[in-house]
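Take a look at the following structure, please.
Excluded from the complex is one protein chain; the other protein chains are retained at their positions.
Going by the order they are written in, the chains are A, B and C; count residues from 1 in each one.
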Amino acid sequence: MTEPALTVRFFARLREELGTDTLAVPPRPGLTTGDLLRQLAARGGAWRQLDSGRPVLVAVNRVMAKADTPVHAGDEVAFFPPVTGG
Amino acid sequence: MTEPALTVRFFARLREELGTDTLAVPPRPGLTTGDLLRQLAARGGAWRQLDSGRPVLVAVNRVMAKADTPVHAGDEVAFFPPVTGG
Amino acid sequence: MISVQAEDFDQAQEYRALRDSDTGTGAIVTFTGLVRDQGDRAGVTGLYLEHYPGMTEQVIQGLVAEAARRWNIQRARVIHRVGHLTLSDQIVFVGVCSAHREDAFAACAFLMDALKTSAPFWKKEITDQGEHWVEQKTSDIERAEAWAPVTPPAAPDPASGSGS
Partner (left out) sequence: MISVQAEDFDQAQEYRALRDSDTGTGAIVTFTGLVRDQGDRAGVTGLYLEHYPGMTEQVIQGLVAEAARRWNIQRARVIHRVGHLTLSDQIVFVGVCSAHREDAFAACAFLMDALKTSAPFWKKEITDQGEHWVEQKTSDIERAEAWAPVTPPAAPDPASGSGS
């Protein structure tokens, strides 16, 4: 039985600029949202903006999370710009 | 030609307790709203409450006034309890 | 626009009028006050609202003008009913529209707080046990005074006759 992947989602400007709304990423023990963000930024190109200092918010399983929040197999991790509803 | 009287009006609880909504009072040089209030209180009975320390607001010609606001022939002076609308 | 009236009003119609005013409108805040069963005493079944015709309208005009000086608002509408009202009846409406929500919220709350303490209306509550004039609340005075720092001093001294 293979371990379920992490689902990574992007919204709004990030979704558009990365040209992706969902990715499956293999989990790794001890992985945090911050690790995941840097790992994605290392893809280069538009992905670099994830690690550029521009604010990126993160939610894990639809709850706001922090850069040191651990992520596990099967989790849904979402990265998005600061929210602008209302 | 006789000088026009002061019109004195009462509202709400005062109107009810004094049994009066309008009075004509002869004007007097130098009269203030405070003088008028004490003069009316001197009638005794329910009128005493005007000078009893219970707050009484006053308007002269439909604008809020103070105890030392002068009143003149023809003015409309109104006494009433603190307001409770809204 | 200001109305002091015995008749009921239609909140939907007032909202539509505020909404139609300007393509720059981003925020509409409305307040509606209703007759509730618990006032100064329990078991309220109705209200009688007295006012000082002529002075009331003038005071409210002044409050709306002050709101328009203090905040960036596009339109304000005030309706206050008078006479006999029953449980759950609408008493008062204040609606404000603005480009921004902070101005609309502040102007609407200011108008309500100021109406409560400076417009010549008086409420008598009718209960199963009889009727009584409502007492002015210290909390209402404090709320109105909390707006004061930017307000020109306009609050009246009570012309209480108690001595000097």
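We take it that contacts are C-beta pairs under 8 Å (C-beta built on N, C-alpha and C of every residue); 3 or more make two chains touch, one makes a residue touch a chain.
What you are looking at is a predicted structure, and each value in this text was computed from that prediction instead of being measured.
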Subject >> Displayed partners of the chain not shown (whole complex) >> reply: A, C
**OP:** Could you tell me which of C:Tyr15, C:Tyr48 or C:Trp147 touches the chain that is not displayed?
**Re:** C:Tyr15
Subject >> For subunit A, the residues touching the chain missing from this view >> reply: 9, 11-13, 15, 33-34, 37-38, 41, 50-59, 62-67, 69, 78-86
**OP:** For subunit C, enumerate the residues touching the unshown chain of the complex.
**Re:** 11-12, 15, 19, 23-38, 87-88, 99, 101-102, 104-105, 108-109, 112, 139, 143
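The rule we apply is simple: only the chains that are shown with their structure count from here on.
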Original post:
What is the distance, in whole Å, between the centres of subunit A and subunit C, each centre taken as the mean of its C-alpha atoms?
Top reply: 50
Original post:
CA centre of subunit A versus CA centre of subunit B: separation in Å?
Top reply: 73
